[in-house]
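Scroll down for the structure; my scribbles are underneath it.
Note that this complex is displayed minus one protein chain, with the remaining chains in position.
Let's turn to subunit A:
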Amino acid sequence: MKDFIIPWNDPDMGTPAKTGAPVTLTIDGAAVTVPEGTSVMRAAYEAGIAVPKLCATDSVEAFGSCRLCVVEIEGRRGTPASCTTPVSEGMVVHTQSSKVQKIRKGVMELYISDHPLDCLTCSANGDCELQDMAGAVGLRDVRYTPGENHYDPTGTGALSAADAKGREGPGNFRYIPKDESNPYFTYDPSKCIVCSRCVRACEEVQGTFALTIEGRGFESRVSAGGAVDDFLSSDCVSCGACVQACPTATLQEKSVAELGTPTRSVVTTCAYCGVGCSFKAEMNGDQLVRMVPYKNGKANRGHSCVKGRFAYGYASHQDRITSPMIRESIDEPWREVSWDEALNFAAGRLKGIQEKYGRKSVGVITSSRCTNEETFLVQKLARGVFMNNNTDTCARVCHSPTGYGLGQTFGTSAGTQDFDSVEHTDVVIVIGANPTDGHPVFASRLKKRLRAGAKLIVIDPRRIDLVKSAHVEAAHHLPLRPGTNVAVVTALAHVIVSEGLMDEDFIRERCDWNEFLEYAEFVKQERHSPEATEMLTGVPAETLREAARTFARGGNGAIYYGLGVTEHSQGSTTVMGIANLAMLTGNIGRPGVGVNPLRGQNNVQGSCDMGSFPHELPGYRHVKLPEVRETFEAAWGVTIDPEPGLRIPNMLDAAVDGTFKGLYCQGEDILQSDPDTKHVAAGLAAMECVIVHDLFLNETANYAHVFLPGSSFLEKDGTFTNAERRINMVRRVMAPKAGYADWEVTQLLAQAMGADWNYTHPREIMAEIAATTPSFAGVTYERINELGSIQWPCNDSAPEGTPLMHVDEFKRGKGRFMITEYVATDEKTGPRFPLLLTTGRILSQYNVGAQTRRTANSTWHEQDLLEIHPHDAEVRGVNEGDFVKLASRSGETTLRATITDRVSPGVVYTTFHHPDTQANVITTDFSDWATNCPEYKVTAVQVSPSNGPTDWQERYSEQAAQSRRILPAAE
């Protein structure tokens, strides 16, 4: 893939693309046809003519402030700004004339008169639009003598920072020193030209409204938040949109200042959340200088968040383990060994275990952070080399109910839309998701639509940011008690059916009518009414009724949901209830509607697609089906076990029972991420061979016998599949630090076990996936490169992929309404544990934090906090910042409390990004009825003041420290 080198064909076109009827005009003698509404500037770019500009950039609407882009238009007076002038039929434009040239020079001269002349040592040198424009307009002299300015700290008439050195002067009250408070970028007001691109990007692209222009005229300055705020203390979420928009070095990545301007770039895919943003990895040699969101990325459309854009430092962190390690038992220190020794040790142990305890005594966990190709190989290792179906993935603990629930109702285990769909949505339900923290780039796109008038219904126990933030306010917030999702969703359906708000035509045409009648009979029962369920759910009946009416009558209705739906005893039932709502209201099969699971990890969708589940071969086909097994048996030359294998919790149970003894765990930290830590630890401790394949010595590695160093997403080729089913390329930009990409390591392990695997590139693995899996039949690397990305299914009937699913009919034929009876979880509050704990994510950290904790993102979140309502805090004598003990029937831990009314009385909330918090010591072993997805979101707890860590936390950190010892390599 080495041909993916700059220049990329993604010039800044000045103003955003428009859609509309074609309009033809003439620019500098060339005819060009563009959609109605397009600016003259953009039309000129389309014709290959770059009109000089400073305040325009195609990520934000035109502003018309710099006047550098003025042109002459025949028949019109004056010199209009080309950025704000829309094209019209037959228009004749001249972008160059002595008149506009003179104006542009005058404009530039004024800009430069208040800009330091430090170009040679400026961090934007080589990447500065001000410099480029000075050249483009032919500015060769500045007539103004030094006067009042914003850049000379001394007030002595110095022309640059270099010139000011050594000068003593009266000082310059207009000079503001650099704001270095953000760990990733600097704000240097002395270089600002007040083009407002950053302010507009913060508003239009990110939707945070943290930045503003303070003052008027010559006093105008960019300001983050209020007068006393710097970037870090302001509302800024460090998404980087302002840095991206800035034409000068005013907002500049610190990495560029330090490492120099990048010289090449490679388009790749972010390895954080399930949005799957496309980025340009901008490089000098094999050194990563910065990550820049890629404008042609169809998931992110040029936007990014603080994780993907800035938090890549973990990939080169000193904690990276780059040598394989082994040990006889987990109380010994690690021994660094060669790859051969480690792989033979691992293979020998696994084979020994299988001989002693049987074929089914070993298994694998595939990673939702690794590529499709790597995941495919790991499950193939279980099925084709271990000869069993003991394969599972972390989707077990997040979105497995989505797979089951949508499979039952629609016939596919995936979201129905692409992210672009949100631009056509009129009313959005966000349930059990917190997009501004968990899926920030999608949240920005959603907020943009909300600002344009779409309505929002939030169903969440917490008052998440979307409920009310800058220029966004939910029409309805349904603050339900944790664990009552099914009751709320069914009550919404009750209102829709009993008030006759359903889309009967859609239901008759697209769904099974008899099943609908049964369903309607069920939901119409009085016990499902909002009034009857109010006591249970805590949602005021009238609020719920109004929300149901808003959704049913509001036009295009889309439902977005996250782990607050799935991670419950009735997770699968809620997913079915959501599917019911979409079918009831006819919101399936066109842009702007649909059921959209927001996936947690970058490749959760892909890891599920690739057959990571113990009952399914790639493409969601049950292992019991002989015709499916035959496909893979023919391809692999093995016999595939027709029985389902063990899921992660079942593996741990079987380990405790003594029948499961060996595990190959790639890129997942089950000890930290899975519920009921003590049970996970007991299961791992009972195994005789735990192989951890990871970037770092994670928590699970405390119980491992073999450590195989992993490769970051920058070090390998492959594909990730995001929440839209979009297959995006991951491209290697540097050599693997430990010598091998992860797919190579799995292959080496398979070879050490005796398998004849000989892949030389991940594209060969993709070819095998395409050959065996109908929904991937048309996918090749060549095709992805050609199209940029592909949404599966991609096959003969959809050669370019499928942005929208279930357009004419459901995958399973008729949509199926499912009865969704509410069943209270067994996890109940009582005198000992009177509060409900629910868990979630924060913007700056990601999952178990293995990556983000090793970056400056910890500046924003250095520890997990327990959110508690003032009322609950007061009766317990808990003050802001106090250490508190959090106890459930599973265990207890301590962390610091923060007091907030974002949570309702009776509910407490925390994140699980830090291992020393051990939030999962608290969570229980209850799980979703259909899939065993753990019930993370509801745990009965008690909170009490505490002096410090619990005994368990101290014992744990002692064991972890012991376990992480590494002996120097023997020479």
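Here is the rule we go by: a residue touches a chain if its C-beta (ideal position, glycine included) is under 8 Å from a C-beta of that chain, and two chains touch if they have at least 3 such contacts; residues count from 1.
The working rule: contacts and distances are computed from a predicted model.
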{"item": "Per UniProt, the name of the complex member that is left out, chosen from \"Outer membrane lipoprotein-sorting protein\", \"NADH-quinone oxidoreductase subunit K\", \"Sugar ABC transporter permease\" or \"Formate dehydrogenase\"", "value": "\"Formate dehydrogenase\""}
{"item": "Selected from A:79, A:574 or A:927 as touching the chain missing from the view", "value": "A:927"}
{"item": "Chain not shown: contacting residue from A:280, A:320, A:360 or A:494", "value": "A:360"}
{"item": "Contact partner of the left-out chain, one of A:104, A:545, A:615 or A:885", "value": "A:615"}
{"item": "Among A:40, A:464 or A:646, the residue in touch with the chain that has been omitted", "value": "A:646"}
{"item": "Among A:50, A:119, A:819 or A:856, residue touching the chain not depicted", "value": "A:819"}
{"item": "Residue numbers in subunit A that touch the chain omitted from display", "value": "358, 360, 389-390, 515, 518, 522, 569, 573, 614-615, 622, 624, 643-647, 650, 653-654, 656-657, 659, 818-819, 821, 823, 826, 925-927, 929-932"}
